[in-house]
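Shown here: the complex without one of its protein chains, the others still in place.
In order of appearance the chains are A and B, and numbering begins at 1 in each one.
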Amino acid sequence: MTPLIEARDVELSFGETPALRGASLAAEAGEVLAVMGASGSGKSTLLHCLAGILVPDAGEVLFEGRRIDNLDENRRSALRRDSFGFVFQFGQLVPELTAEENIALPLLLSGVRRSAALADARPWFARLGLDGLERRRSGELSGGQAQRVALARGLVTRPRVLFADEPTGALDSLTGEQVMALMVAAARDQGTTVVLVTHEPRVAAYADREAIVRDGRARSLSTGYAPGGPAAERVAS
Amino acid sequence: MSVPLTLLGLLEREPSHGYDLKRDYDTFFGRGKPLPYGQVYATLGRLARDGKVVPGEAEPGDGPERKRYVITEAGVTEFEHWLAEPVAPEPTLQSVLFTKVVLALLLGRDAEAYLDTQRAAHLQRMRELTELRRTGPLVDALLADHGLFHLEADLRWIDLTTARLDALAAEVRA
Partner (left out) sequence: MIAFALRLAVSGGRQAVVRLLTVAAAAAVGVGLLLSTLAAVNAVGATNERMLWANSGAKSRTETADVDPLWWRDNSPEFYDGKRLLFIEVAATGPTSPVPPGLAKLPSAGEYYASPALAELIRERPADQLAYRFPGRLTGEIGDAALASPDSLVLVVGQDPAALAARPGAHRITAIATELPADCRSDCPATGTRGDAMTLILSVVAGALLFPVVIFIGTATRLSAATREQRYAAMRLVGATPRQITVIAAAESTLAAVAGTVLGFGLFLALRPLVATVPFTGERFFVEDLTVTAPQALAVLLGVPLAAAVAARLALRRVTVSPLGVSRRATPKPPTAWRVAPLLAGLAELAWFVGRRPATTNGQTAAYLTGFLVIMLGLVVAGPWLTMAAARAVAARTSRPATLIAVRRLADDPKAGFRSVAGLILALFVTTATVAIIGTIDHNRGVLAGDPQTRVAVEHGALAGEPPMAAAVPERVLAEVRAVPGFQGLAVVHANPDGLARDPSVPADWAVPVLALCSDLAQVPVVGHCAPGAEVAAVEPYGFLSLESQQSTEWPTAPITAEAAARLPVQSLYVTTDGSPAAMERVRALLSRSFPEQHARMVGDWGSAQQQMLAGWRQLADVVLLTTLPIAGCSLAVSVMAGLSDRRRPFAMLRLTGAPLGLLRRVIALESALPLLVVAAIATGTGFGAAAMFLKSQMDYDLVPPGAVYFGLVLLGLAVSLGIIASTLPLLRRITGPEAARNG
């Protein structure tokens, strides 16, 4: 089975500093993959390469079997807009917009009419326990609420892949667990693949499988992973 | 887990039959490891011998041992003493893991591969516990959390050791 998204021997340097030295990583469709590693190991850089934000110096990045690292900036932007979603640590919401407008923003970017985009955004408030916060600005939301709004924004376009970079990094552990549970559940609901960068084992434990990045190289640590099968089934059996 | 003291605690609540004690123990503390009847009665016997519980009269009924056990003053004192005493922090896992790592390094084996395998095993267990805490009732979730935090602590140690494996090897082989 072809992986949905894959990095092959990716190398990338920032100036003189090598960040990735031949990292390979693949995620299957529907899988939740955790990418772990210490600070500065290159895990965020690898995520940026997979998402087409950074272009590797060498190696290939494939999405649905096609190379995306050699596309131009506009094509990669369109790809990110249409097929990828993002959740980062903090500061992602546009402060001027209300919560529902922030969620609807990716749809507006794709040219959806405002009323339709807002209609698509609204169900997320119930799904993520954000009822009544539709008109709040980011400054009026708690950290966990803001992160859930960001999560809804990452998923509202039903992306093939959701890239999450330390999505709970700024949250306390209870709130972080809530956000992770909601993220994994929502992603599984709509069959979105999740590439999750984290250094916390408890966050990584939400994934089906993990890879570890060390010194710019990625290594898969899969133990008995069955593609497409949520971990719950294996526990139950 | 101290079974005698747990049973004492359950009796502190109200006088109970051995059967009730087993059921309550399994509900709250027996996670996948039910207490055999034999152990219940053996323990109760020992407690009675030490004067910490008193068996009541056998009640009429079908089954064997329809006795209601009552906790004594000595039993209450011991239980309360135990409850108030902090548990000694035990670095239990460290000994096994640490021994394996040091031995691997001494024998020139791949300690890093061992740590990675251990790490994967830990994470696999964490995944299972995470699923449990997600789907089970709050009691299960709290238990799972307890396990997760312990495993996480181990993983931190594994990460740290992995990062300093070279230094450790140099020191061990010196």
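Throughout what follows, a contact is a pair of C-beta atoms (placed from the backbone, for glycine too) under 8 Å apart; a residue touches a chain by one contact, two chains touch by 3 or more.
Given the structure is predicted, the values throughout are model-derived calculations rather than measurements.
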Counting contacts across the entire complex, name the shown chains the missing chain touches. A
Omitted-chain contact residue, chosen from A:Ala7, A:Met36, A:Leu93 or A:Ala218: A:Leu93
By the contact definition given up top, give the residues of chain A that touch the hidden chain. 44, 48, 51, 53-54, 74, 77-82, 84-86, 88-97, 101, 105-106, 108-109, 112-114, 117, 137-140, 153-154, 165-166, 169
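Just so it is clear, only the chains that are shown with their structure count from here on.
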Go ahead and note the Å separation of the Cα centroids belonging to chain A and chain B. 37
Per the touch rule above, chain A residues touching chain B in the complex are 38, 181, 200-202, 204-208, 210, 212, 219, 221-224, 231-232, 234-235
In the complex, the residues of chain B that touch chain A are 116, 119-124, 126-132, 134-135, 148-149, 151-152, 155-156, 159, 163
